[in-house]
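Note that one protein chain is taken out, while the other chains of the complex remain in position.
== chain A ==
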């Protein structure tokens, strides 16, 4: 079920490029089935050449970045390209001005942008939804991106819209970033079905501390972000949280327990709804074990297609994006998602690391409990029952993290059977959570790591950064600094105040989880 990606602004285009490269390398390394490839790529204009076209629309208000992204995709050795006509550029940039992007360029590019999207939608046999990649601090990604999201919502109200938004360095990349990020957030919280927040600061520290890169560049950070995104968006089958893939903590924990949706649901809260297609017989991974990942490198063969032997028939892949959005963002007021993907290792260390499920899962759980997105430096003394976890914690950035819902994706050998019941601890999620934990797995290895796990949670980690940005924004608005730049395009001080009130709304709800 295809997903159309829109890459908006410089950051969105650079991140999107990394995303498609990473996706392509994973699809080359392992066989995930035709549907997985079809979700993000379509068979190119020339079917015989084996070249695929990414289902992506590139939009920017200045031409250099889009040209660079398209050139890097066309570099020799990769089996995918960007569509030769699927991009929209203008000349003069949005000037880091949210209102110029939203009120200025928005109406001007409305028709052209929707036309490009319509062409991609028509090339897809059925549309699941849209994935928008953008930054929040600039003018195009933030302002025009929000406008495009609104236009898509109006035009395709049945399709979901997921935003992957990059939160800027708190030390400042753009001086007016408090205004731009908060405007974007307040508008998207109404329009979007799920907002994955990627923090530049966190990505930077991951690169510096964990990946051993002394001076991370944007390319490195995009690589980490792309890896995390791809790790949740590749196909995976649902399963229960208990060992053997069952939903109930039964004693028969044979590895052959089916992870089907028709499980004997003992605890109704963990019952997976029938949205999922039931996998074929054998909820295990694909028969082709030993899917040792190919050495990534720059020469990627075509995406793997299974040899059609009946024993190793790949299970139908689910559409992770649609499912995760509907599971995680069930309440309209809670749409902020945090993405954690481990292990975060430098490539040179992978061969010297021993991977075990208990180690990975323990770290990931503690990351969830403390709200950290880094694999190390966590406070191990914090538990879900620690003080500062309940609704009474009104400090900015509560110490203990709580979620509305979690989605755990396990990849690697034995992913189908390992016990993750720790994640089903009710103290980790809000009391009223409808569907607190969904687990899915795939036996293919991901990114050369034998075992890897990713967690997408609708939790309150976002509160800290948002509160800090809001403080700055209040300070600026109080002195009316830079306000005249936004007033040129028709915004007024009351728009600022309405936006800030909405942001207070969002953060208060999360704090009181």
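Note that in this section contacts are C-beta pairs under 8 Å (C-beta built on N, C-alpha and C of every residue); 3 or more make two chains touch, one makes a residue touch a chain; residues count from 1.
Methods note: contacts and distances are computed from a predicted model.
Comparing "Epsilon tubulin", "Dihydrolipoyl dehydrogenase", "Centromere protein L" or "G protein gamma domain-containing protein" against the UniProt entry of the hidden chain yields the protein name "Epsilon tubulin". Shown as candidates are A:74, A:175 or A:493; the residue that touches the absent chain is A:175. When the missing chain is restored to the complex, the residue among A:74, A:434 or A:501 that touches it is A:501. Only one of A:53, A:78 or A:97 touches the absent chain when the whole complex is considered: A:97.
Panel shows chain A; residues 10, 14, 62-65, 68, 89, 91-97, 100, 139, 169-177, 204, 208, 215-219, 333, 471-472, 474-476, 478-482, 484-485, 497, 500-502, 504-505, 508-509 of it touch the chain omitted from the view.
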